[in-house]
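In this view, the complex is presented without one of its protein chains, the others remaining in place.
Chain IDs A and B follow the sequence of writing; residue 1 opens each chain.
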Amino acid sequence: MTREQALQEIRARFDGVILSMFDKSPSRVYIEIKPEALVPAANYIFWELGARFNIATGVDTRTHIEILYHFIIEEINLLVSLRVKLDRDRPVIDSLTPSFEAANWVEREIHELLGVEFKNHPDMRRLLLPENWPEGVYPLRRDYQEWDKQAVRDRGV
Amino acid sequence: MGMKLRALLKSPWVFHLSTGSCNNCDIEVLDCLTPRFDIERFGILLAGSIKHADVLLITGSCNRQSAERLKRLYEQVPKPCLVVAIGECAMSRGMFIESYNCPLPLDHIIPVDAYIPGCPPKPEAIIAGAVKLIEKVGAAT
Partner (left out) sequence: MYAYPLYFVLFGLVLTAVLGLLASWLDRKVTARVQYRVGPPVLQPAIDIVKLLGKETLIPAGAHKPTFLAAPLFSFAGAAAVSTLLWITVAQPSRGFAGDVFVALYLFTLPSLGIILGGFASGNPVASLGASREMKLILAYELPFVIALFVPIILSGYAIRLPELAAYQAAERAFVLHPSGLLAFLVALLCTQAKMGLVPFDVAEAETEITGGPLIEYSGPGLAVYRLSKNMLFIALPLFLVLMFLGGIPLSASGIAYGVLKLVLVIALLTLIRNTNPRIRIDQAMCFFWVPVTGVALAAVVFAMFGW
């Protein structure tokens, strides 16, 4: 199947939930979908189109928090990025870990750095931050304040 | 202390320690140990275990997790011992000075004897820094 056929199929299956589709380049496409439809769309792309789950990236923009899920369909050299926009006050989304195990640690990292809650994640533990890091403080948010009184932030010269 | 330090300057065994670097400084330190620069003529050997080390070559900006391990490792080095901070990240955290994960620079955690600037410093710069350190310590004893 070619690139056009793949995108045609996705558009046909998920007609009601696709908010926009943006062709960035011959090998990249950004598809924005509603948060409720993430799990069926990701399952379709992973299991039926045979894509490889690459990574998920989270960003705290000026208006909302968004997560991009990147899938690579190797045969046609296409990288599909599924974008979901979440509310900054209560960012909640369904977890993709029950569908494929590769999303396990990725979601743990997004949770502890951005504060996004993933429903149905089997093992939400701390991954990268040290044990004495306070709960509820998410470093990659725009409103992160320095909480450590003993940090030295000048160069000393 | 004078005789011990003088013997140490004639045969300093180095131990390479990375506290979370991007590995460029580590590659340059490795280049220093190759036959092209031949530091064995100064008696410098690469020590396998930290208990055999006389000089610690530290790269990388200390993040919170490696800071506790660094303190434990520094206690395990038999004194007298010299510490050399290699690269911008080890000197003052470089571009990571505002990072949430690097609260303190290296010399607030362990005492440092020499700083070698560069990102990464060339092997010639590392050797020049080592020579300056040996001269400074030799003049002080």
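In this section, contacts are C-beta pairs under 8 Å (C-beta built on N, C-alpha and C of every residue); 3 or more make two chains touch, one makes a residue touch a chain.
As the structure is a prediction and not an experimental result, all values here were calculated from the model.
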| item | value |
| --- | --- |
| Partners of the unshown chain among those that are drawn | B |
| Selected from B:Asp38, B:Glu68, B:Glu98 or B:Glu135 as touching the chain missing from the view | B:Asp38 |
| Residue of B:Pro78, B:Pro111 or B:Gly138 in touch with the missing chain, whole complex considered | B:Pro78 |
| Absent chain, residues of subunit B that touch it | 3-4, 7-8, 10-11, 35-36, 38, 40-41, 43, 46-49, 51-52, 54, 76, 78-80 |
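Here, only the chains that are shown with their structure count from here on.
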| item | value |
| --- | --- |
| Subunit B partner contacts - residues on subunit A that touch it in the complex | 129-130, 132-133, 139, 144, 146, 148, 150-153, 155-156 |
| Footprint of subunit A on subunit B - complex, ascending | 64-65, 92, 97-98, 100-101, 103-105, 108 |
